[in-house]
Every structure is written in C-alpha cells, then in structure tokens.
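Here's the structure we're looking at; comments come further down.
Heads up, one of the protein chains got dropped from this complex, but the rest are sitting where they should.
So that you can tell them apart, the chains are marked A, B and C in the order they are listed, and the count of residues begins at 1 in each.
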Amino acid sequence: MSSTDAEGYIAQEPDYLGAGHTVRSWLLTTDHKRIGILYLVTLLFFFLIGGAAATFIRLELATPPGDLVTADTYNRLFTLHGVIMVWFFLVPAVPSTLGNFLLPLAIGARDMAFPKLNLLSWYINLVGGLLALAALLLGGVDTGWTFYTPYSSLYSNSYVTLAALGVFIAGFSTIATGLNFIVTVHTQRCEGLTWMRLPLFVWALYATSMVIVLATPALAVALAMVVMERVFALGLFDPAQGGDPILFQHIFWFYSHPAVYIMILPGFGVVTEVLTCFSRRKVFGYEAMVFAILGIALFGFFVWGHHMFVSGQSAYASLIFSLLSFLIAIPSAIKVFNWSATLYGGHITFEASMLYALGFIGLFTLGGLTGLFLASVPIDVHMHDTYFVTAHFHYIMVGGMVSAFFAGLHFWWPKITGRMYSELWARLAALLMFLGFNFTFFPQFILGYMGMPRRYHSYPDEFEMWNVLSSAGAVILAVAYLMPFVYLGLSVYRGRRAGDNPWQARGLEWQTASPPPRENFGPLPVVTREPYDYHRSDEEPSAREGDLDFPNRSDTETR
Amino acid sequence: MPEALHEPFHDIGKQRSAEEAGIWIFLASEVIFFGGLFLGYAVYRLRLPEGYGAAMAETNLTLGIVNTALLLASSATMAFTVWVGREGLQRATVTGLIATLALGTAFLAVKGVEYYEDIRHHLIPGHPDFPVDVPGAEMFFSFYWAMTGLHGLHMAIGLGIIAWTVHAVRSDRIAWRETAHLHVVGLYWNLVDVVWIFLFPLLYLVGR
Amino acid sequence: MNWSITPAQASTQAVAFDQLFWTMVGFSLCVVTLVGLLIFVFSLRFRARTGVPRKTVATLESRRVEIFWTAATAFFAIFFFWYTSTVSLDAVEAPPDAMEYHVEAKQWMWKTRHPSGVREINAMHVPTGRPVTVFLNSQDVIHSFYVPAFRIKKDVVPGRTSTVWFEATEPGTYPLFCTEYCGTNHAVMTGEVTVMEPAAYARWLETRAEGETLAAEGARLFTSAGCSGCHAEASDVHAPPLTGLFGRDIPLEDGRTVTADAAYIRDAILLPERDVAAGYAPIMPNFTGILEDGEVEALVAYIRTLALEGEGR
Partner (left out) sequence: MARRTTFRLAGRAVGAFVAMLLLAACSIAAALLLDGLAASVVPLGVAVITAGFVAIAFMEVRKMDAVSAIFAGVAVCFLAVLFGLTFTDELTRAHIPAGFEARTGD
C-alpha cells in the first residue's frame, strides 16, 4: 500500500509491477493496469491458438485436393479459427488490454469506476474461453463462427452447445467491460478534461463500449435460442415447425455487424494517437473525427442486412440496407482523409508504431473500399460467401485491427513495462507484416472474383495458383507475427529504461512514471489545454527536441 | 460498519450516481436481450396467427393471473424496500426484502406447478401427443418455454441477490444506507417485473 | 498453373455485373492512389529531417477542406447506390416466359429436374438465349446455389422455395458450387451447368430417356398413395372431386373462403384438418411423414393439370 502525505504526494511508491510479487497479488488485483496485463496474456494465448488454426488452413489450401486433414477436421479448424479470433481475440483485443491499461491514465483517474467488476470480467472471459477450449479439446465445433441454423441447431454433431455457451458467457464479460468504460469516462475525468478535450482514443473506447453494451445481448439471445433448440428441442428456427432460419440471421447480424465496429473503432483511436505523436501535429479536424466515430457507432446498427442479400431477404429490405451501408462509408472516409491531412506540415519520424499506423491507413482504405462492393446488391450476389468476402474482412480485421493493436502495443510498451524494445527489429517486423499481409490476402480478392467459395476444404484446379501465393504469404505473415513476441519479450529483461515519456507525447498517460505507480498519478492532473497540443494553435509544429521547453499540458497543482 | 466510499471515488454522491448509471446501462442491454425473443415471437405470430390462438387456449390463465399479481406485489415491496432503505430504517428494509423474496419464490413455485401441468398435458413442442394440431401451435409453445424459462432464470438470479442482500443488510456487511446497492437491486427486480408485464398478455391474453 | 483472374462470362447478368464491377474497381483504384499519394508525399516532404517551412492550417481553410471531402464522399456513396441498385431492381423479376427448372438440394448433392421432367444429379443442361427460372428447395440445411459464370447466387433455405433466374449466352460447361456452409462435404457439393445452343439442347434432350414429368409422377402417386380411393370420380366416399379444382375459390366449413392454389392443396394434403371444405366431413387422413416433399409437389402438379384439362386447354 502506498502512503500519501499531507500534500497528496505519494512517497517512494513502487510501480504497479512491484506492488506485490505473489500469484495471489495478480489474481486478486483490482488494479486496472494489472488486469490489462492479465487480459494481454490470455489474449495472446488465444491469438496463438487461432493463428495456429489459420496456419493449418492455409497449409491445407496450398494444394487443390483435401490431402492434409479430413473434411471434418478442416471444418473444425476454420470454426475454431473464427470463434477464437472473433470473440477471444479481436473483440476484446484493444479495449480489454490497452483500453483497460490506458483509459484511466488517459483521463487522469486513479482506476476504473468499478475495479472489482473489472476483475470479474476477466474471470468471466476466462470461463467463457475455457468452455470454448473444452469444446475444442472434446472434438471441436463444425458450424463456422456464424452458427447458422438449422445446421447448428439440428444437424451438427459437434460440441455446438458448449462452444455457444462459451461465447455467451464471454459476451457478458465484454458487456461488463463496456459498462465499466462508459461509467468511468462519465465520472472519472480529471479536472478540466471536458468532452471536447478527450483524446480520440478515449472517444473511440467510449463509442465501442456503447456498441458492446447494446449489441452483445442480441448475440446472447441468438445463441441462447440455438442452445435451447439443441438441448430442449424447442423448434425456434426449425422449418418443420414453421420456424424461419433467416430470422436467426437477422438477430445474429444485429450483433455481428456492429461487432465489426467493436473490433475496428478502438483501432481508429490508437492510430490517431500514434499519427499525431509522430507527426508532431495536432489531429486534423478533431470535432469531425469525434462525430465520425459516433456516427459509425450509431450507423453500424442499421446495416446488418447486407450480410443477407442472397439469403432470401426481400428485395426492398436489401435496397434499404444497401443504401444505409453506402452511407456508413462517409464517416469512414472522413477518418481516412483526416489522418492523411494530419501528416501535412508535420515533423514526421518513422518509429515502428508509426509504420504500423501508416500501414493501417492503407489496408483499412482497401478494406473499406471493397466493403462498398459488398454493400451493392448485384455485386454482392456474385461475391457473397466467396474469398472476396474473406479477403475484405481480413483487410479490416487483420490488416486494420491487428496492425492498430501492434501500433498501440509498440507505442505504449515503454509506458507498460518501462523498457524500450529494439527499434530496428520492430520496424522490420512492421514492414514484414505489411508485405506478408498483402501477399496473403490480396490474391484472395482475385479468388473471390473468380468464384471460389469460402469454407472449402478442397477446390478445383483453376484456383490453385492464387491459393499457392496466399499460402506462401501466410508463412511470411506467421514469421512477422512471431517476431514481436521475441523482441518485446527480450525487452522486458534487457531493454534500456524508457523514461517517463520517450516519445514526448502529449497525452496524460505520459505525465506519470513509466511504469506508472499503483495510484497512477501523484496529485491528479488538471487539464488546461486542448488535446494533441504538439504545437500552439498559432505556432508552427516543431521537431521533437524543441518540445522540451513547451509548457506542460497540465499543471501539477495538488487537488 | 464497512467503508461506504470505494476507490476511485472521493464523493459518495458521485459514487452513487455511477452505480445507478451502471445498472441502467446493464438494463439497457437486457432490453435488447429480451427484445430478440419478442422479435421472434412477433414474426411468427404474424405468420401463424391460428396456431398461436389455438395454442394460447392451452395456457393456464388462472395461474397466469395469480403470478402477475404476485410479481406486481413483489415489485411494490421491492420499491418499498428502496424507499425505507434510503431513510436508513433497517428493520423495515429487511422486512421489505424478505417480503420480496417470499413473493418471488411464490411466483417461481406457481410457475413450477404450471410447468408440471404443461408437461402432463404434453404441451412440449415436438412431442408426439402434442394436443393442438394447428400449424404454429408448437411454435407458440417453443416461445412460451423459451421466454418464461429465461424470465425465470432472471428471477432466480434476482432472488439469489436479494437473499444475499437480506443477510448483508441485517449484519451490516455492506454500507446499504450510503451506497446505491438497494436501488440497484430494486431497478433490476423492477425490470424483470416489466418483462413479465409484457409476457403476461402475450402468452395468456392476446388473441385468446 | 492458371494465372487467369476472370471467371467465364456466360449469362446476360454476367455482362451487366462485370460492367459494374470494373467501374467500381476503377473508382477504388483512384481512391487508393489518392490516399496513397497523400500519405507518401506528405511523409516524404514533411519528414523530420527536411527543412521545408511548416505552417499550420487555418481553421476556416481546414473546415472548407473537410466539407469538400465529406460532400464528395457523400456524392459518390449515393451515386454508387443509385447506379448499382438500378441494376438489381431490373433483375428482381424473371421474365414471364422463363423455363422452369426445379432443384432440390440436400447434404451433399444437387438434384435437378428439367421442365420436360428429365432428371440429373449434380448437373444441369440449359439452352442459350432463353431465360431460366430455378426453383430451389432444401431437404435439410441451408445451401446456396452459385454459378460463378452466370454471376448468380441464391440461398436454398429449408421451409421455403427460393427462386433465381438467368439467361445463358455462351455454350460451355461451368462449375456449380454450394456457397452456404452445409456440413462435412460442403466442399464437394459441386456440379456442372452445361450451356448448349438450342438445337444441340433439343438433341441432347432426345437422347435422354424420356423422364417422367412432374404431373405424370403425380398421376402415378394419385393411385399408389391411395388418393384415388376417395377422390376418383367413381368413388363411394364423399370426398371433393378434384377436376377443375385448381385456382377456384373454395368455401370452407367455418365460413371462410380460400383459393385452391398450390399452397392450399399442399396444406390440404399435409394438414387436412385445418381448412375443411364446406359440405364434407373431416375424414381425410394426414399425409405428413408419408409423402416426401417432392411427392407432394408432384401431386399438386397433377391436380393442376386436372384443372387445365377441365378448362379444355
């Protein structure tokens, strides 16, 4: 425990890592920073499992016949890949790790509003993950991550119930985290931190939480209905009893389309922080960025039907969903253009996290544009459920989101561990990831246009060439993903001390020690200036060295 | 007495409103959760009106009315608990909680009796002796079981929390006077009640 | 090794599709180039080491820039919605003279039936130059009927009939895929669609053993399933006569009136207690579980021909 003296300064406090070394001190912690680390460990574990499944999938598809694994095994592999990656990696990736660690720091708070709930949500996530893993160890699930009825409810002989329960439970973990974030942002902002002074990372987490809280229950109820159909033989979607499998798709996508924004919105926030810091520039069009984030979060709820253009949904409904899907391109485009414009007139340096962020913009642009193809009804009719769709959402989820995750991880690594990693290796990994990613997934656009359906264990010979390329790219990508594990891992033991603010960034989280003390701040900061004040509004942006005499964003009066 | 103020708050009023905001956000997500079930019910009702009507005749209206009365009463006792809790009246609070607990348990007991009768009448979708031979009747009962089942699950969770709260208030294990604990439990319980207020006409009345 | 990047283009829809598709590819290339250039040029010019003078962007100026690209994006979004949806609106309804094919999907095969009654498995022969409507039914889970060369796809959802139509233009053999994941052998639930010139198609039909038409199969079932015991003209049992029934309005016992369309007749076979015709006792047995889906379909087709004969057509 820390002791606070009369002036509010915390005397000689160990940082949060040194606040206790027992396993118990970690497993029963209510410190948001430690919970962030707990999440990081579990998420990386799931990322490795999901990645291993992806490797097997690409190996199998390197040749046209199904020769490496059986069809049943293949179906279980891609389901495993989807379920683990979506619900146990992508959805919680940035919010639960970086968000948990940084949100209170970025708003000048001592902790989340509900620290115990925060810890509880990690345990709930763990229980959900273990159930899903149990389903995998017992023999796997073969429904695909979408759990479409009636296959999942009446025909599949795999462990659907267990896996669905795992996802159901993990859903409550994300709801708890989202709820915690919202209340924290509302009640814990430090003095002077008005809404329009919030960093965009915080805005992004706030919007994400909103989507999490209001969309996840739809998934919960859809899965609960599938489980009830399987276990109690209630024919909720059973055509023999008059049930409609398309209704399941409506409820499922009411969650799962907003879920795409749950995954990508935090990435937007991370990239904004990184871009402004390394271009030493105020973010271009702060208000527009805020409204774009909120607009995407809101509109994300109105477009789910574009997943159902060929399902037998009515043509009128399809047109409405198509229009709404085209409209959501507007806020997304605003973000891309504003990021590009942020570079204008800056003092740009190319640290590893900046490379990841720039890569993110490129890949997200491509992913977003191909989204327009799928928003259009006649084009989607040909592209639906082909590799075009696979490529499209991997550009958003992997090219976009995972790049952003790595950008954030590298950006805040010195803050989290207090150590610097090898910049050279990090830049190399960033470049390799960008190349490997495009190598893997660009050929899949072509495969999709040629008509190769997804979830195929074997395929006709005419698709061979592009599949071979894609599999070759996957090898590069796998190496690129493993590299950070090595150099980041080594940095914890060997890295040089980072100092409080190695990037001379302006966020509040950089105004405390690295790693931060248990209480985050000595006296709580008081914000007197706009966010991203890398230069005064009437001043030219200045290079990094010149920043040092720049007045601090907050003064250090005692509250 | 336990400490009312928890990290990271410095102000009990702010902490209380944070707790209330938290439960309201959770209730908002519950609205969407039950909304999915209501959507399914509505879509099929529109498609299979005869089946729904014929099947509804098989539900036990008397027990439905009894349960509605029980749950409305429990909602009132819960609200009473919150009010007296705010005044700091320990005995009245415990009494209110126990009354809510008793009424809620009675609801589940009546529901159990109703389930027993339903099963005896083979009102189970897909059962070979399902008594109503109109398309859609089984779908109605699928939703009957799913909706009352999930509602019952929410009740059971609520009763568990209330039972713990009785103990905690009586032994002063929590700072129930200062924190929003009772209000939070009350809001959850009232939402469960609101869900039933819609379930009752949909499962027992409309189109009977 | 095959380096091609385009699928065969073998239907009228494929032509329209490719025009749309490549327009959007062109537009996307422009946007990617624009964003790429912005990032590349700014990164190069404003990298820390250069001595170029920095300047901040005035608020008014940046507002103008933002409004410009918001408006531009909005314009393109609406434009592409209009441009693509006019095509999809045109394609909703099949032409009325389309040939009727029936396709039954089950784990993991396609059973197709020609208008003439010829049946095939995992194969389908169609003539060029004539619109074809495919009626799709599933016996188990959701499948999806996908012919890349035609750029058409439709989910086959159990419990309802889906339709999709195309007009083939280029003779050749094209793959047919199932694109909705349907279980273990999803990847091998494939087939071939063979497009032939009308003359060649006619010759091909002749070489096939004369398949039973749907109505002929229905006529056979009418006897073998026992329907004729009550519904034949000469029967002693008091049951509604079926000649001329199809398409008429039938008064029901409870006072309502229904049209004897396909759905009604199907229900009358599978759920006879539901809508009993006025003046008849509810004695019709329930055929649920006795007749398969395809058989009910055949019976309804037969009853329809009875009506057409009754009108002297």
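Everything below uses one rule, namely that contacts are C-beta pairs under 8 Å (C-beta built on N, C-alpha and C of every residue); 3 or more make two chains touch, one makes a residue touch a chain.
It should be emphasised that the depicted structure is a prediction, and the values quoted were computed from it without experimental measurement.
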item: Chains still shown that are in contact with the chain withheld from the display; value: A, B, C
item: Touch criterion as defined above, residue of B:25, B:54, B:110 or B:132 at the omitted chain; value: B:25
item: Residue of A:183, A:396 or A:409 touching the missing chain in the full complex; value: A:183
item: Chain not shown, touching residues in subunit C; value: 96, 98-100, 102, 115, 135, 137, 158-163, 262-263, 266, 293-294, 296-297, 300-301, 304, 308
item: Hidden partner chain, residues of subunit A it touches; value: 182-183, 186, 210, 213-214, 218, 239, 246-247, 250-251, 254, 301-302, 304-305, 308, 312-317, 320-321
item: Residues of subunit B (touch criterion as defined above) contacting the omitted chain; value: 17, 20-21, 24-25, 27-29, 31-32, 35-36, 39, 42-43, 46, 61, 65, 68-69, 72-73, 75-80, 82-84, 87, 89, 92, 186-187, 190-191, 193-194, 197-198, 200-202, 205-208
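One rule holds in what follows: only the chains that are shown with their structure count from here on.
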item: For subunit A paired with subunit B, centre-to-centre distance based on mean C-alpha positions, whole Å; value: 35
item: Chain centre separation in whole Å, for subunit C relative to subunit B (CA means); value: 44
item: Per-residue overlap in subunit B, given as positions that touch at least 2 other chains; value: 135
item: Of subunit C, residues touching subunit A in the complex; value: 1-7, 13, 16-17, 20-21, 24, 28, 31-32, 35-36, 38-39, 42-43, 46-48, 53-57, 62, 65-66, 69-70, 73-74, 77-78, 80-81, 84-85, 87-89, 91-92, 107, 140-142, 144, 146, 148-149, 151-155, 157-160, 162, 175, 177-188, 190
item: Parts of subunit A lying in touch with subunit C, wherever the complex brings them together; value: 66, 71-72, 74-75, 142-144, 148, 150-151, 154-156, 239-240, 242-246, 279-280, 282, 284-285, 288, 310-312, 315, 318-319, 322-323, 326-327, 329-330, 333-334, 336-338, 340-341, 343-350, 358, 361-362, 365-366, 369-370, 372-373, 375-379, 381-382, 384-386, 446, 449-451, 453-462, 464-465, 535, 537-544
item: Interfacial residue positions of subunit C with respect to subunit B in the complex; value: 271, 273-274
